[in-house]
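I'd like to ask you about the structure that follows.
Every protein chain except one is present and positioned as in the full complex.
Just so it is clear, A, B and C label the chains in written order, and each chain counts residues from 1 on its own.
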Amino acid sequence: VPFLAGRGLAAENKAGNQAPKVPEWMRSQGEPILSPAYGVPSKFERDVVRTPTDLTTTKTSSWSFTPLQDLEGSITPNGLVFERHHGGVPAIDPEQHELMLHGLVDKPLIFDMAQLKRFPQVSIKRFLECSGNTLTEWKEPTGKTVQDTHGLLSCCEWTGVPLATLLREARVKDKAEWILAEGADASALTRSIPMDKALDDALVVYAQNGEALRPEQGYPLRLLLPGFEGNMQVKWLRRLEVGDAPFMTREETSKYTDLMPNGQARQFTFLMDAKSVITAPSGGQSLPDKGFYEIRGLAWSGRGRIKRVDVSVDGGRNWQQAELDGPVQPKCLTRFRLPWRWKGDSALLQSRAIDETGYVQPTHEQLVDVRGTNYVYHLNAIQTWEVSSQGEISNVHV
Amino acid sequence: VPFLAGRGLAAENKAGNQAPKVPEWMRSQGEPILSPAYGVPSKFERDVVRTPTDLTTTKTSSWSFTPLQDLEGSITPNGLVFERHHGGVPAIDPEQHELMLHGLVDKPLIFDMAQLKRFPQVSIKRFLECSGNTLTEWKEPTGKTVQDTHGLLSCCEWTGVPLATLLREARVKDKAEWILAEGADASALTRSIPMDKALDDALVVYAQNGEALRPEQGYPLRLLLPGFEGNMQVKWLRRLEVGDAPFMTREETSKYTDLMPNGQARQFTFLMDAKSVITAPSGGQSLPDKGFYEIRGLAWSGRGRIKRVDVSVDGGRNWQQAELDGPVQPKCLTRFRLPWRWKGDSALLQSRAIDETGYVQPTHEQLVDVRGTNYVYHLNAIQTWEVSSQGEISNVHV
Amino acid sequence: EQADYGLGRPASDAEIAGWNIDVRPSGAGLPEGSGTAGDGEAIYKTQCAACHGPKGENGAFPRLVGGQGTLASDKPIKTVGSYWPYATTLYDYIHRAMPLTSPQSLSPDETYAVTAYVLYLNGLVDRDEALDAGTLAKVEMPNRNGFVSPDPRPDVSNEACMQDCVQNSELKAK
Partner (left out) sequence: EQADYGLGRPASDAEIAGWNIDVRPSGAGLPEGSGTAGDGEAIYKTQCAACHGPKGENGAFPRLVGGQGTLASDKPIKTVGSYWPYATTLYDYIHRAMPLTSPQSLSPDETYAVTAYVLYLNGLVDRDEALDAGTLAKVEMPNRNGFVSPDPRPDVSNEACMQDCVQNSELKAK
């Protein structure tokens, strides 16, 4: 059942299984172990699923949203991690998949999966956000729920081998500056990766929340560039070519460039700026009655740790510092909380993140003043949820 | 594909999809988004499942093991969290489920799920281990894989309300000392919880790795007692009765008491002592060739943080300190790693954990000397994997 | 932390009574009713024997009878008679969980009777001894004092020797 009675609760007769009666599920044996061997959610949670965008003509070059309103803590369950594909999800046989590393290296190499897994390994909890997350909200409030407005966002414990380790194995030449990463899907998606990131915390990962990557997240192998826009973290990774300049692929020229009002477009805007959103109470939900609620949300920054999150219930006129769930990790979803007593009058809920660089999450208006409304990507503005006096919650701009 | 060629790899013709050829999965569109809306593992990972014990006559009072050899990092994916049930898994409608809190309180209360989720919330990453984990290994090495020998062990980010918060709401009377926790399954399982734990870090949880609890882990509500044996962390929680003495339930008298050689049995042995095991290389796997391997494993303690893990490759004669994945959290699975070059001769791999209390994980022999071999529970001895000169790995006692 | 979040509703006495099924060593929680082993034999034969064996031994499911005196042996046999410390727990468990296929189906009288029968099979009550809220708690279980607490662990202390560590087995061999 949703945290708030957002979805109509059938008022069917509930007395049957409640005190003083012995519930029916206590009066006969339940399901045996392994029902099934790889467990699935309760049938009562069948509403908690990814939902599709309605902006694309084909479902193989499209995206689906994580149900942030139904999630707690800061780990996204693997089955609900958002999708953004350009040529559909390939069914790759891991025993045939290989990674080719060549270009400005002394020793061009090919790795199979077993070899990649033998390298020294790193497990690290990092967010993944599509740079197009929240793109529907540039011009006017459009998404109904936080899944619609912010759902191209997830966070997993990723495991893999540092890209730097593979580069050392291949003996990278000095004049190397950029690396082309190429996926083994039908779009053979390619992005240019700057060498300093490759040698910093870039990973070639094969596991997600403890198990093998899911097909939609790049099984059996993908790139992880903590804090960078999702599109660069190439899924189904098959090739890394070391070069001395950007490769100027379609995804970093025609797409994932940010058009300014003057007609110029910003290129190589890799980092996801500090951002936050309240997930409860949020759009489409309703407060069943006056009284105590804990305002909860998520904050994250591609530039490191979240330092502070403030919450306002009056549309930004007054703010209170929220509590952060520790240990706060860099480039990772961070859960924030603020106790709140709703007295029944209308309210405007906002959250504002500050990261370790001191950067303060801007208002929608401040961003539009500088970037216009055709920027498409990197919309990290403060989100406002209006609570009506009836407790109905909607997406608004102030 | 397993990290090590443990399972026979069909030597089918792999050239078809490898360089220089264009793999078939790049030559046509892949699957669309939402295939399905709640994602599932790749078909190539269908071997990664929970496996059953063969020690029980009925599958509704039984247990299944987590495939630790196939997992990375320290989060257990929800579908692979181990099971231990006494009356099967009930299918509870969350909109009818209630929690009753009564006994030595001024205000006996009943909470529904929506109300429980509105209380101030805590999300915390903790291990869950059945106190019967590794019980097959008391007398002689029996389990083939680390899933067999140590698989009643998982670790999730749990979210719920502190039990102390609910107790304060009900105004607990001074002479309260113990709380009976009762589940809404066919065994109506009950355990007595000491009040100091209830007021410390005990939680009433409803979410696991971000989403609702899974049916096998207590959907929609369970108790979480970090560091305590799994049986006490009552699933499908329906009732908490505050009392002044232990309730002496069947699960804490007939079961979950530890028989000593002198015929006396230890009762209320709540805590899971510091323990560790190497998950790779481990039983049933084989090393494909000489060369570099990273020895990897898990360490955990019910008494707080893991301080150090040492690894031996000669059966305990010499040890090296392994590296721990940070941030090390208390009462949480902690991944450890040690680089190792196998030269092709036989080896005896062991790990030894030390927790923040200074307690050192004992040898099998030390435990048996004190507790005999009919103790059943709490076997936290050092595990030894023998690597033969052919690279085959098996479970042995030294 | 605020004391009162105003969440949750009062539990009525009737609601509590319906779910408050635990029985404590003092006998607290035992309902009205009674039964003798004699009464319980029929119930046991029809609802329990199929799984636990006609005499509470040699069934496909846990053995309920016998094993007294074996706890300190190499092959301890833990049953109601040899291991359980309280007869009240037997009533509690049978009522809440047995028969496996229909828990909480036995009435108080039936539960007293079949509890008596299992105790009787273990030689702990006479066939016609009536067990009820007053008498059940007085039944003396052989292993009443067989449990020790609080938890005496840590009960083993290993050292973190790092180099040329001598194995216990070698120590013993000397």
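In this text, contacts are C-beta pairs under 8 Å (C-beta built on N, C-alpha and C of every residue); 3 or more make two chains touch, one makes a residue touch a chain.
No experiment lies behind these values; they were computed from the predicted model shown.
For the omitted chain, the shown partners it touches in the full complex are A, B.
In the complete complex, the residue from A:Gly87, A:Gly160, A:Gly210 or A:Gly391 that touches the missing chain is A:Gly87. Interface residues of chain A with the unshown chain, by the touch rule above, are 57-58, 60-61, 86-87, 100-102, 107-111, 115-116, 118-120, 165-166, 168-169, 180, 182, 186-188, 190, 238-239, 241, 243, 245, 247-250, 253-254, 257, 259, 261-271, 273, 308, 310, 315-320, 352, 354, 359-363, 365-367, 369-371, 374, 378, 398. Taking the complete complex into account, residues 18-22, 26-29, 291-292, 339 of chain B touch the chain not shown.
Assume only the chains that are shown with their structure count from here on.
Computed from the mean C-alpha positions, the centre of chain A lies at a distance of 28 Å from the centre of chain B. Each chain gets one centre point, the mean of its Cα atoms, and the points for chain A and chain C are 50 Å apart. Of all residues in chain A, those touching 2 or more other chains are 18-19, 26-29, 292, 339, listed in ascending order.
Among the residues of chain C, those touching two or more other chains are numbered 5, 7, 11, 15-16, 19, 100, 103-104.
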